[in-house]
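With one protein chain held back, the other chains of the complex are shown just where they sit.
Moving on, here comes chain A:
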Amino acid sequence: MATSIDPLVLGRVIGDVVDMFIPTATMSVYFGPKHITNGCPIKPSTAVNPPRVNISGNSNELYTLVMTDPDAPSPSEPNMREWVHWIVVDIPGGTNPSQGKEIVPYMDPRPPMGIHRYIFVLFRQNSPVGMMVQPPTSRANFSTRMFAGYLHLGLPVATVYFNAQKEPASRRH
């Protein structure tokens, strides 16, 4: 392989959920001791609680974080693409989502079938959002692009994703 393919393109994150963008902020996501890199496998049991997210930037900027699953209910038949797990708005730069306003409460990954991608998308806000946004009526059939358009967020500034699959209930073999 001569050139390195962007792992987001390789994992089809760019295309399925977001459009091609230039990352301008950095975001590091930790589930307990585990640092999330693109495409790393995470067990659902370690993702029960919301992760620790560190967002770069200065504190007068506000950010929005969205966590979605485009492979609901199964990657080969994503009828409910996307399933939104977490939306936090008005996060001041340089802090973590606990300082922001949680529109959609965190739901842990429960992939019923297949290997799902769980994507964290970070947007930079132009203005405080506050009361303007309504939480979506259902978590299914969410569209990150439309949500960003609705809040005039533009292209994302950072994205990371991980893979998870259902842990087998009992090891048969």
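Following the convention adopted for this analysis, contacts are C-beta pairs under 8 Å (C-beta built on N, C-alpha and C of every residue); 3 or more make two chains touch, one makes a residue touch a chain; residues count from 1.
Methods note: contacts and distances are computed from a predicted model.
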Omitted chain (choose from "Histidine-containing phosphotransfer protein", "Large ribosomal subunit protein bL17c", "Immediate early response 5" or "snRNA-activating protein complex subunit 3") - UniProt protein name: "Large ribosomal subunit protein bL17c"
Option from A:Gly15, A:Gly32, A:Pro112 or A:Pro135 whose C-beta touches the chain left out: A:Pro112
From A:Ser74, A:Thr95, A:Gln125 or A:Asn141, residue that would touch the chain that is not displayed: A:Ser74
Absent-chain interface as seen on chain A, which is shown: 74-76, 112-115, 165-166, 168, 172-173
